Every structure is written in structure tokens, then in C-alpha cells.
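Missing here is one protein chain; the remaining ones are kept as they sit in the complex.
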Amino acid sequence: MSSESKQLKNIFDIPREELFVGGHSMCAGCTAPIIIRHLLKVAGKNTIIVNATGCLEVSTTSFPYTAWKVPWIHVAFENTGAVASGVESAIKAMKMKGILDPNEEINIIAVAGDGGTFDIGFQALSGMLERGHKVMYVLYDNEAYMNTGVQRSGGTPFGAWTTTTPVTKRIRGEWRNKKDIFDIVIAHGVKYAAVANPAYTVDMMNKFKKGLEQEGPSFMHVLMPCTTGWRFDPKYGITIARLATETAIWINYEYDNGKLDVTIPVKKRKPVKEYLKMQGRYAHLNDVEISYIQEQVNKKVEEVNKKVGREVIGPLEA
Amino acid sequence: MYPFQEELLNKDIIEVTWLGRGGQGAVTASELVAMSAIKEGKNAIAIPEFGAERRGVPVRAYTRVSKELKEIHKTPIVNPDIFVLLDPSLLSKAKNYIDLKDDGVVIANTQLSKDEAIKVMGIKVKEENFFVIDAKSIVMRILGRPIYNTVMVGAFIAIVPIVKLETVLESVRETFKGKLGDLNAQVIEEGYKHFLKK
Amino acid sequence: MISEKKLNSKQRKGEVKPLNSNEAVAEAVKDADVDVVAAYPITPQTIVVETLAELIGNGELNAEMIHVESEHSALSAVIGASAVGARVFTATASQGLALMHEVLHITSGLRLPVVMSVAMRALSAPISIFNDQSDIMNQRNTGWITIIASSAQEAYDSILQAYKIAENPKVLLPVMVSYDGYVLSHTIERVETVGKSVVEEYIPKKVTWNTLDVKDPITMGTITSPEYYYEFKYAQERALEESLSVIKSADEEFERLYGRSYGIIEGYKIEDAEVALLATSSYYTNLKVATDLARKEGLKVGTIKLRVFRPFPREELYSMIKDLQVLGVIDRAIAFGQKPSGPIANDIASALQYKKDKPIIQSIIAGIGQRRMLIEDFVKLYRMLVKNMNEKKFYEESIFYGVKGIEF
């Protein structure tokens, strides 16, 4: 995206041209393609995508059909950060040697799910961030290994049922908290990182834009409600995404050169129960467990307001 | 001219084993001779025996030199034509590492006299083929550190002139840049002169 | 190593340098004007990475170096770089090569002309940092062209040839150039370099493979159904088979330009030999010395060096060995659970399956974890094979030469 282009004000500013098209085989109601459509609308044609193994990868590039209209590569599950580093270094080298036009801007975007980021791809991501490659890394987080049939990952939140954290006599879904990938990324000295939500499309797109304008690596953590793994009716993907922000279980942070902010403030929070009750993965939770999750959210909100320096997330609705 | 030189220098391939302790530069010594021979249009190889070198561990290195561009094999040298001992404390243990050829030459860094050294070393060697040098006094004076490799290279090329002094000085200046190169060149010359006098 | 004939060649124009095989490889990478280097340190390969860092640092090589956090990422990064059209290089050994295993398959499957050097080393456990060939033998089904070099000179020349081969549009497969860890990787030898003119003369830079180009977007690394996968694998196998002729012509052209060639396999005193020992890398030069000594004892022996391991040169090998009585095959790796236990011995046995006149194949395992093999050990093996031939006594299983407690 050229630097003179402005931030989007509303959804009427979104370009019409699609660089990620239909005919792919993502689940009906999957929210990942919503993220990707808008990612490419921001990035434009001069973009190379490096995609980790995952739902998005297998469902959009099933030979001989591809949904992608920009150059795209998949190598493996755990090495997206490394492959993207290679793409970026090669372009840098070839520009330096005059093989490529040094003035041509090419966006390099790594796209990976939570498994490919929190877990198996963590090392390669860390290497890429620490070395400072100019790559935007987009994590679409559906909070479990959905491609292989809903197994827990380091991104699975407390209480969530998965096939490997089942609801049984001894355990009641995931009993550990989600790994704080955002803070871990920032600890690498990354200049720009943001948390986004496809329900807030314009906010998400503006964050993509800022991420691409960075000199070095940037990181996008995007919520991706999964109809199959979260067990909800396909039509509710965006509703649930919105509720995640409205209940403050998902906070739309922006970390920009040392400054933390929340781009979607919430005046009055909805009880987290409203978010949880829409999803089959939380159907087993009892009141005690729900109030534990609510407490966790309350604590987080308090922390965030302190860090940001104002009450950016308001109190719970009565 | 030492009496053994003519026959030794006429061999297709001359085999040298260097024995020192990790950190004393046995590998560098073997390489300096090989590098210099290659520079002079000969063929040579330098093989280090130990991979993970640690300070203090006995280290062997080997040099094979062919005056012609003959292909050189790469086995370790257990029965060398010339054995160079870098570390005085290994004198009595040297026999565990080598099996000197008949007519083999030994150049040992030791403060002992030749006769004493031959006795302590306990191998079969002709008296006229045995050389001792107190390398410590030379290197402490010039380098200020007990690193014996370059003085022993100097001694070696005086006794076994398969490469010229100038070439070795050029090689050592490439290996150690700047002042360290100059100092080591001086050390080599000292070692060289030590045996040239005789 | 340079034979006398080759040294007298008029085409000689390079510079003579004392280099070990690791440094020779780095020198070749510099002369090939590689664009991106990604490598992770591992003994005994590390000198390659260090030398390249220095060459890039002082401007002798204009390239990007990626300080990756693992070998898996090293190969992944060069895949990414190759996929956008850069000439790339990586290097590894042992555990590092094993860690790359997954990505090795992906590189050949994506048909990217990646070149890698391997300083061959034993595999853990227990850990051994020393030489054998277990690392590359374990990668024999990954679809890489695998060249085993016998000297620093051959390592240097083979890297240059590797780009010529890999980037040939008929091939488009990755190439591994391996050489013995320590015994070659750390041994200083005489190397004649070609210099940077090699890029114009021999390996001009031309992107012959599919790349990620924003002006002509493609999707690379797709998923296939049972309806499609098989054909890609068959195409890969065909390309690997057919690469043998490209390897030959690359070597011939190299000889025309620079006066050195290595062929696919090489023999020494094989014409009238009854018994031969086949080996790879540094063992070949040792075996030549042993051959001369054994011949002095009246034994009609010779030696063979296998240079190209994948694709396996069946016909070239057969025409060299068909008149032998006995071929001893020295493997420095163990194919666990298989009898005989030498991977190359097995390859040869299966290559000869339908041939009528063929020697007896005697598998020999030696040099595991760099267990010392001196010239007299090789001579001993010759004597034993001649004796066995005369007594018509052979071992179906491998001879584990040099294991404590086992005598032959």
C-alpha cells in the first residue's frame, strides 16, 4: 500500500477489488476469509503471502485451484517466520544487487493460525522478530488446532472444550490460561503490534495498514471465531466476534512504538456469560467457572486501564 | 646441512606429526608449514586430529608435504618422518602418540639436555636426529605467553628445509593479522636461527 | 584432489589457495555470487558459516546472510529466498541435517534449486562430533541430488557444478555436496579457485524456476488430493533420474573451461583387477595408496570412488565393476536391521539384481564415528578379500571392521 493513502474512515472506504476470491473450501461461516479478504484489500497486489499449514492453507490452495490472486507460498507448519525471513532477505539482496527495482515496495505477509504461532511455529517467529525482518505476521487465532479436528493449543483459553481437553470426570475443558503471545512478541522489541477483530473491520484494516508501513517486523493478533471448533451456528461468527470485544474478553490493543492503547473502547461491558453461552465449547461451564472467567476478565480490564492511563474499558453493565 | 636431510627431502611425501596441548597451536603449526608449501607450488595437507579442541588436552596435528603436485592421502600419521613436540610436559607421554620411522627426526621443546630428553622420551631414535630447544625462553621474551607453535615451526624449517623462511613468514602474517603476526614472525625467525647456528 | 594430468591443463587460470573443504565451499559460494545465505552453526561445518560471514562482512560477497535460529529454519529461509528467484546456499552436518529432514523433502518437492554443503558427521546417541556418513545416508530418499566430494578442490568445484546442475531447467532439484567431516572439513589442502568469472562463463544467473512474482502471481506449495499427488512425485523421480546426464555434461563443461573433472564414479587400477574396494570421499585417496601397496604384494586389486550417490549411477557402476570377481563396499553408516548393513552395499546389490555377470558384493562397515582407518587397514581388507575369493568364502552379512572384540 502506498504511503500517501490515508486511514480508512468507514466501510465505504474499503476497496472493492478482491484479491482473495470465493470458490475455496473453508467451512461455511468461517471468519478467516473475512480477515484475509480485507488484509489483501489493504496490502494490494504487490504482496507476497507466506502461509503456515492450517485450515486456511489447505482450504484455499487445493490443487489445481487457488483462491489467491497474489503470489503465495506454503512450506510447512513450523517455519512460516523463517520462510518469510528468506523471502524478505532475498528481495533485499536482489534490490541491493540491482536485480529488482529498489524502489518497488513489496509487502511480505506471514499468515499463521494459533498452532502455527503459539506452538510449533514459535521458534521461527521469534527468530524472525528478533532479526528484524520487514515482515507483517498475521496470526488468525481460533484458539485450537481446528484443521486436525479441534485439539487444544497454547492459544486455547480457560474452560474451552477441545478433543484433547475434553469434558470428563477429571477435567472440564482446558484448565490453563491462554498464552500471552502479544506481550511475548512485544518483548522482542517489535515496534508495532496490534490485536484486531474482524467484526471491527475498519479498525482491523487500519492496523494492517500501519503494520505494513513499519520498517521492521509487525505483528497482528486477529480473533477468528470458528463455527466448527467453537460449536456455534455459522451465521453467528461476526456476532460472537463482536461480543468478544463487548465483553472485553478480547481487547483491541494497539502497541505503537512503546505506547499501548485500546482502539475500540468499551463504555459498559457486557457480562462474559453472553459471549460464552453462544458457544458449544463452553456449554459445560457452571456458574462458578463462569464467574471465575468473569473475574479474570475484570482483572485484565483493570490492568489495561492502568497501563493505558484512562478508563478505556468501562464497568460491567448492571 | 644435517646428515639426514638429503634423504628426507627426497621422499615423495614427508610426514610430520605435531603434538601439543589445546591452545598451544599445534594445528596452526601444521597449517603454517602446509600453507607455505602450497604457496611454493608444492602440494601439502594439514590435518588436525581433534575436533573439539579444549585447552590443555593433548592435541595432534599432521602435515604431509610433497615436493611435486602429487596426490596426498588423508590418514592420521602415526609413524612420522618428523615428530615435533610443542609441550615440554608431554615429553614422557609422546611414545603413546607416535611410532617414529627409522631415521625419524625429533624436535622437542624441553629444558632438558638432549641425552636426558631421549631418556625421558623413551623411544628409539638416532642421537644425531634428535633436537632440543628451550622454546619457553624465546616466547616469553617476545610474546610474553607460553605459546610454542611458531618457535617450533621456525625450528622445524631450519632442520627440515622443505619450505623457505620467507614463505613461512608470509604465511604467519596472513594467519595472524597486525602486531601479532609481526611478533610471531619474529618468534619463527628466532626458532629458525637457533638451529641454523649449529 | 588434482591429478597430475589435470594440473598440466592449459586452461588453468585460477588462484592457488591453502583451504580446508569448509573454506573451499565458502570460496565457491562467493565465486558463484550467491544472493542469500542462511545457515546455523554445527560442528564440523561451522567454518563455512563463519567464512561466509566474513566474506559478506568485508564485501567480497554481496549477499544477505540470515542468522537463523535452527537448521530447520535455515533450509526454510533459503526455500523462501529461492522461491523469489535468489541464488541461495545453506550448509549443515549431522543432527542439523536430521533436523532439516522434513524440509529436505519439501525443497525437492517444490523443485527449487537450493545448494547445500554437508560436512558429514555421525549421529547421536551417543553424541559423536566425528566423521562418518550416517547423516547423508539417512537422507537418501529425500529427492536431493547428492554428490560426495573427496578433496577440498572437489568440494569447491562441486559447489560450482551444483548450481549448474540444480538450475538446469531439465533438473530443478536441490543439490547436496558432502565431504568428510574433520578429515576434509578441517584439513588444509591446495585448492585452485576459478574466481568470480565463473558466473559469466559457467553459471550465468538466470532464473529458470517458478518464482513468486507480483506481476505474475503463482500459488506454490499447494495441497493435492489422491487424484493429483502421484504425478508430481513421478515427475520428481524422472527429473532425478535424468539429472545424471546433466551432472555429466556439467562436469565435462567444467573440464573444458577449468581443466578439472571428476565424472560420476572413478576407478584406480581397476582394468585388470580381480578385487576392488569401493568407497567415498577421503577414503578413496587412502585406498589408492593401499592399492599400490597391495599390488606390490602381488594382489590384483583396485579401488573405486562413488562420487554421485543420488541419482544412483547403476550403469556407470556396472560397466566399471562387471569384470571383477569381488567388490568390497565400504560403508561408513549402518542401515540398522538390514542385512547386509551397508546402505551403499545394498544400493549396489539391488542395482546388479538383473545383471548376469557380476562380482560378489562384500559389504564392509568401517570408520563409524571416525574409528581410525590407516593405510594398513585398507591393505588388510584387500588381503582378506583376495583370500576369501581364493577360498570362495564370503559373508552374507557385513564385516564390521574395527569393532572391538570382532576379528577378521
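Lettered A, B and C in written order, each chain numbered from 1.
Please note the rule applied: contacts are C-beta pairs under 8 Å (C-beta built on N, C-alpha and C of every residue); 3 or more make two chains touch, one makes a residue touch a chain.
Just so we're on the same page, contacts and distances are computed from a predicted model.
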{"item": "UniProt protein name of the chain not shown, from \"Na+/H+ antiporter subunit G\", \"Lysine biosynthesis protein LysW\", \"3-methyl-2-oxobutanoate dehydrogenase subunit delta\" or \"Amino acid/amide ABC transporter membrane protein 2, HAAT family\"", "value": "\"3-methyl-2-oxobutanoate dehydrogenase subunit delta\""}
{"item": "Chains in view that touch the one left out, judged over the entire complex", "value": "A, C"}
{"item": "Sole residue of C:Glu54, C:Glu201 or C:Glu231 that reaches the chain not shown, by the stated touch rule", "value": "C:Glu231"}
{"item": "Residue of A:Ala67, A:Met220 or A:Ala244 in touch with the missing chain, whole complex considered", "value": "A:Ala67"}
{"item": "Residues of subunit A (touch criterion as defined above) contacting the omitted chain", "value": "11-12, 14, 16, 18-26, 28-34, 37-38, 60-61, 63-70, 198, 201, 227, 233-239"}
{"item": "On subunit C, residues whose C-beta touches the chain left out of the figure", "value": "109-112, 172, 209-210, 217-222, 224, 228, 230-232, 234-235, 238"}
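The criterion applied here is as follows: only the chains that are shown with their structure count from here on.
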{"item": "Comparison of B-C and A-C (more C-beta pairs in contact)", "value": "A-C"}
{"item": "Centroid distance [mean C-alpha coordinates] between subunit B and subunit A, Å", "value": "64"}
{"item": "Averaged-CA centre spacing for the pair subunit C and subunit B, given as whole angstrom", "value": "34"}
{"item": "Contact set on subunit C toward subunit B in their complex", "value": "1-4, 7, 16-18, 43-44, 129-130, 180-184, 186-190, 282, 285-286, 288-289, 372-375"}
{"item": "Contacting residues of subunit A [partner subunit C, same complex]", "value": "45-48, 50, 57-58, 61-64, 66, 68-76, 78-79, 81-94, 96-97, 99, 106, 123-124, 126-127, 130-131"}
{"item": "Touch list for subunit C against partner subunit A, complex", "value": "35-36, 38, 62-64, 66-70, 72-74, 76-86, 88, 102-103, 106, 110, 205, 212-214, 217-225, 228"}
